[in-house]
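Written out below as structure tokens is the structure these notes cover.
With one protein chain held back, the other chains of the complex are shown just where they sit.
The letters A, B and C name the chains in turn, as written, and every chain counts its residues from 1.
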Amino acid sequence: MLNKVSILFQSDLSMTDCVEEFFRTAVKRWDLEDDRIDWIALSLREAVNNAIIHGNSNLFEKKVEVVMEANEKNIVFKIWDEGRGFDINSLPDPTTEENLLRPHGRGIFLISKFVDGVKFICRETGFGIELKVNLSK
Amino acid sequence: MLNKVSILFQSDLSMTDCVEEFFRTAVKRWDLEDDRIDWIALSLREAVNNAIIHGNSNLFEKKVEVVMEANEKNIVFKIWDEGRGFDINSLPDPTTEENLLRPHGRGIFLISKFVDGVKFICRETGFGIELKVNLSK
Amino acid sequence: MKYEVLEKGNVTVIKLSGRITLGSGDVKLRDKLVEELEKGKKKIVLDLGEVSFMDSAGLGELVAAYTSAKRHGAQVKLSNLTKKIDDLLDITRLSSVFETYNSTEEAVKSF
Partner (left out) sequence: MKYEVLEKGNVTVIKLSGRITLGSGDVKLRDKLVEELEKGKKKIVLDLGEVSFMDSAGLGELVAAYTSAKRHGAQVKLSNLTKKIDDLLDITRLSSVFETYNSTEEAVKSF
């Protein structure tokens, strides 16, 4: 049983693939549908890419920590960066007419569609996003 | 560029697959031969399994930390457990007549054949094995 | 991501395959498309049948492909969407932006 795993790495976008493959291997222990796994993997990727790009401003020295925790009911991911976070309420809706042709701004939106709970957390050393995936549904 | 990654997890043998897949994804940035990658992956697996089984006596609460560090010349893996380590010099040679039919005891031997340097390190919180892989050969 | 360019009459088909994501270091759909636009191609089909996975950056590439084409007076249509990619376009309402076709043949004929 996976209980708690922490992966700590520098701000390098190629780490996103590594974290995704770690997750895809770990998730085999649960009997999730392939599609669901893809959507969770996508959410995890979006959060890690955001941590690197926005949270850590692509500064290689700054670190990202991905924590995966699981019990019988949930998998909880926390993705920490060294930034100050952002105001979630000010995010533009990417599905409105005026935003539809923007090449960016769909990451948090997709996360919110694909996982069962999203939280934003600030701590002294940085900002974190928490993704909760319900195992029982 | 991969510089330093740390993966911290509990003593659960299924984590070995996850660490292996993380490594296999990370290693793509270097132009290593497939066979060589397999042998390094094997060495990493052996060290992680030993940390869980021997170092942490399969006690789920005890943690293993895998650190991967790379520069232009080397990849260095450190696999830490919470145990007291062991006397390397007292390990029996698995290739002698009397040991050939033992089902165990080939892990460290294989590691020593497949990586370019092996070191054992003791620290206050536990024991570590360091595997060095030469990128330039 | 891998791609293959095929000419079907005066329609350019770009057959994409693999993952279109940020981080794999190969989100180059936009560049590939611009190359074709600069050759003067006006009718373009992106065949997504072999695309296994796409993230928000991949969707951004599709949108950028669409807008670049428009700027060049060209048109981009999509074909062969898997259920997964179709779902992504629906959720993000990008399905209202793109003309999509079940087969590349239909997409080619539609111009």
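What we mean here is this: a contact is a pair of C-beta atoms (placed from the backbone, for glycine too) under 8 Å apart; a residue touches a chain by one contact, two chains touch by 3 or more.
None of these values were measured; they are calculated from a predicted model.
Engineer: In the intact complex, which of the presented chains make contact with the chain not displayed?
Structural biologist: B
Engineer: Give the residue, chosen from B:K4, B:R29 or B:K113, that touches the chain omitted from the document.
Structural biologist: Of the listed residues, the one touching the omitted chain is B:K113.
Engineer: Of the residues B:R45, B:K63 or B:K78, I need the one that contacts the missing chain.
Structural biologist: Within the whole complex, the residue contacting the unshown chain is B:R45.
Engineer: If the missing chain were put back, which residues of chain B would it touch?
Structural biologist: Missing-chain contacts on chain B: residues 13-17, 35, 38, 41-42, 45-46, 48-49, 94-95, 100-104, 106-107, 109-110, 113.
Everything below uses one rule, namely that only the chains that are shown with their structure count from here on.
Engineer: I'd like to verify one number: the distance from the centre of chain B to the centre of chain C, where each centre is the average of its C-alpha atoms, in whole angstrom.
Structural biologist: Each chain's C-alpha centroid was found; their separation is 44 Å.
Engineer: Please compute the C-alpha centroid of chain A, do the same for chain B, then give the distance between them in whole Å.
Structural biologist: Spacing between the chain centres: roughly 29 Å.
Engineer: Spell out, as numbers or ranges, the residues of chain A touching 2 or more other chains.
Structural biologist: Expected reply: 14-15, 17.
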